[in-house]
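Note that one protein chain of the assembly has been removed; the remaining protein chains are unaltered in position.
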Amino acid sequence: MLGIAVLGAGRIGKIHAANAATNKRSRLVAVADPVDAAAAALAAEWGAAPLADPIAAIERADVDAIVIGTPTPTHVELMLHAAKLGKAVLCEKPVDLDLARADMAAKEIGRLGARVMVAFNRRFDPSARQLRKAIDDGEIGDVRQVVITSRDPGLAPRDYLRSSGGIFRDMTIHDFDMARWFLGEEPVEVSAVGSRLVDPTLDELDDYDTVMVQMKTASGKQCHINCCREAVYGYDQRFEIYGARGMVMNENLRPSTIRRWSSTATEVREPLLNFFLERYADAYRLELDAFIDAVVDGQPMPVTVHDGRQALRLADCAVESAATGRAVAV
Amino acid sequence: MLGIAVLGAGRIGKIHAANAATNKRSRLVAVADPVDAAAAALAAEWGAAPLADPIAAIERADVDAIVIGTPTPTHVELMLHAAKLGKAVLCEKPVDLDLARADMAAKEIGRLGARVMVAFNRRFDPSARQLRKAIDDGEIGDVRQVVITSRDPGLAPRDYLRSSGGIFRDMTIHDFDMARWFLGEEPVEVSAVGSRLVDPTLDELDDYDTVMVQMKTASGKQCHINCCREAVYGYDQRFEIYGARGMVMNENLRPSTIRRWSSTATEVREPLLNFFLERYADAYRLELDAFIDAVVDGQPMPVTVHDGRQALRLADCAVESAATGRAVAV
Amino acid sequence: MLGIAVLGAGRIGKIHAANAATNKRSRLVAVADPVDAAAAALAAEWGAAPLADPIAAIERADVDAIVIGTPTPTHVELMLHAAKLGKAVLCEKPVDLDLARADMAAKEIGRLGARVMVAFNRRFDPSARQLRKAIDDGEIGDVRQVVITSRDPGLAPRDYLRSSGGIFRDMTIHDFDMARWFLGEEPVEVSAVGSRLVDPTLDELDDYDTVMVQMKTASGKQCHINCCREAVYGYDQRFEIYGARGMVMNENLRPSTIRRWSSTATEVREPLLNFFLERYADAYRLELDAFIDAVVDGQPMPVTVHDGRQALRLADCAVESAATGRAVAV
Partner (left out) sequence: MLGIAVLGAGRIGKIHAANAATNKRSRLVAVADPVDAAAAALAAEWGAAPLADPIAAIERADVDAIVIGTPTPTHVELMLHAAKLGKAVLCEKPVDLDLARADMAAKEIGRLGARVMVAFNRRFDPSARQLRKAIDDGEIGDVRQVVITSRDPGLAPRDYLRSSGGIFRDMTIHDFDMARWFLGEEPVEVSAVGSRLVDPTLDELDDYDTVMVQMKTASGKQCHINCCREAVYGYDQRFEIYGARGMVMNENLRPSTIRRWSSTATEVREPLLNFFLERYADAYRLELDAFIDAVVDGQPMPVTVHDGRQALRLADCAVESAATGRAVAV
């Protein structure tokens, strides 16, 4: 049984804690959070030890692996501390908001031969995996165009946005990762446009709420991403992958399959499943399963710090492109 | 060019007149209706001759074929008159409300070797034809169960209902025909239930507005039909054909393909295309095309008076079953 | 914490055991099965005590409630034994294959004031609940017609079928329960037809593999059910509820939402989620939750032995109707 410590008892930490506690190959050993009550409550729920200090949690003898769900600026330090002690790490995205620091972390992890996985949960969504499998099986031939729709149900609080690194590094970063995963090639050119259509005062943060990104790879594969911080109809998560021999796409999830017919409308479906914790509940569980399996079985990490670094690099290119109106070479 | 006279300038006559006038192998020669203004208006629209007397229209030398869209009690007389003169006939359903009289007509037509087609338009709907073709192509293996949904958008006027022959002979008769067509075998047993859930005063007419029918064939194939005289969401026309190796179904038609997403609902489609003249516009045209082709090319009639008689017989069984609560042998 | 014993360590017992062990208001205390290895394995998985004798499990002091997942002939005896000891019972359907015995059980339970729930899991499916809620909320007005499609992926083994009580009492019984639940009224008349289209040798068992049922209530509401023991495209579970002001329906579940487009087909979806344990996994969990909540909170049982008895009565009527070709008064 792999002993796991979860660092950070916020909403994402709770998800990982529950999954660590119920996975048959792991047990939840400790929960660390500087807010004592938060650590205590989450630890109590699953019979784990509460700690205030994440470093202490990492250093516990019964901890084999850690899950980092703390604020972004702490990621690299915690990751490297665990890596040096030979402990496996699952780290929430982004690795860091600063590309140089992410690069340094990747280099150090490489040097140490450490086991670190970056938590791009969407890769583990069952429908996303079916899409990737269809590509791998050659069903659609060579991929030509990837179209990604990614809209949040509502604008996050100002404080969250202020320290988020901006929409490209905070939100679109997931889509950059999925783009790389579906394209199967690195984008070499990024063009982005950004607008403030939800909240014009976001100019104070030098941020956008509505963006589009266009990318191409060296072989000419193309990708479009659209993101918005607010969609009244819910959390919109769609992928369309179009290839030489066919196309595959997924559909959003809803709480049930009811369809309504009335005098004014037919085939009416429910609003979409909100929000990422519900929509991607299976993905979070399968992500941790994959992490645990890789650690226990000594297999390669399914998503690496290099992947985290590459997505961040694309986000940086998008920031620059949206500001300059020029396509940016990656 | 086949010279066609349309008897009856009502809504169904108008459809047939337009189709006869624009088919490349026919021309509309005459329109007959006892209401002079109706005959005149429809004839003028297509450059045909208006007549009051349907017999006179049948007897015109330039009339090769007639389309009967007059009230049901006149069908047999007009059909036989045309048949005796060697003219081809497309007759609206039902042949007659009286089975004995329909039998007599079928027999006489057989004796004369006359060319008479009964207008079960739904067989010519492009989607229905694809369903039938899928069966013929062996796609779904042996048919096991046929499920037919057939609901009108709103209750017809009292006067119409009074002379309609009742829901089974007027409305469900279309579904009986489709059941026979899809089953590929004659039903041998009919069970029906009837209710008055839309208008309780229909008991005055000894009629129902909401019915279900269950039938089986000698080899054990099964069919369910549900009908209602009123559906607030529009004209509901669905077929599901389930077989040993698969299933095929069709979908209702709508004016456009728009789908709406809002804060309360997603994938919202429009109400259904109303009513039979719009929903089955293609079917009416293709039906007349098939009639004209059969007449001009000397091919067998695609739907016969025998088909009309069989559907009426099933309707009679359903009337008896709904009244007695007993399955009726056909 | 409610102490639960699961009687029967077969596939259904495993489901209930897992749900009992992970519900926050209960704990799994014991698992009883005459096959020692089966009891031992399931008990070990959840840290419960294994027993061979179900009576011993019922009588344990730490057992407050039992879940009966043993063969049908044992249901009544176990149910009554627990009831007499004041223990709550969740019993798999059917209560018994013999209506008189089911009636006796219902009467005795009433006399004892015992807490017994019958496990009609489909009532707890999230989509089915949304349909029922739409009715309760008055969304579709008075219910007029209920159409139920219920097809298994493949014929059960001969031995299972031999002791199943026949398709109506074994398989359609679920649909009879859903019909009652959606209609909100008791059916008063049942017509059924049965065929052997999958396996003609079922005549040896005096059983059918393909059936249709038609029912109406005193107020004239109508219900159609179709069942088949084999559907090549998977486990087909659909409800359509049509009312005076609208219609609601559900859709089948699939493993993912992928849709495929190729040169020969578009919008291709996966085969359906198989089989009842997967398709109704949520329903089984929510069913046990509802049972536990009702027991712990002292609320009425959400599904009663009377419900089990009524569904069995409808099945008996269907057996008679299919054999005699006559509608049977309930």
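We just call them A, B and C in the order they show up, numbering each chain from 1.
Operating definition for what follows: a residue touches a chain if its C-beta (ideal position, glycine included) is under 8 Å from a C-beta of that chain, and two chains touch if they have at least 3 such contacts.
What you see is a predicted model, and the numbers here were worked out from it, not measured in a lab.
*Asks:* Which listed residue (A:A82, A:A231 or A:A294) would be found touching the missing chain in the intact complex?
*Replies:* For the chain that is not drawn, the touching residue is A:A231.
*Asks:* Decide which residue listed in B:S127, B:S150, B:S195 or B:Q222 touches the omitted chain of the complex.
*Replies:* B:S127
*Asks:* Name, in rising order, the residues on chain A that touch the hidden chain in the full complex.
*Replies:* For chain A, the residues touching the absent chain are 142, 144-145, 147, 149, 151, 189, 191, 193, 195-198, 210-214, 216, 220-222, 224, 226, 228, 230-233, 242, 244-247, 325-327.
*Asks:* What chain B residues would touch the chain not displayed?
*Replies:* 22, 126-127, 129-131, 134, 139-140, 245-253, 255-263, 270
*Asks:* May I ask you to list the residues on chain C that touch the chain which is not drawn?
*Replies:* Counting over the whole complex, chain C touches the hidden chain at residues 232-234, 252, 254, 260-272.
The rule is short, and it goes like this: only the chains that are shown with their structure count from here on.
*Asks:* Could you tell me the distance, in whole angstrom, between the mean C-alpha positions of chain A and chain C?
*Replies:* Comparing mean C-alpha positions, chain C is 40 Å from chain A.
*Asks:* Can you tell me which residues of chain C touch two or more of the remaining chains?
*Replies:* As it turns out, chain C has residues touching two or more other chains at 245-247.
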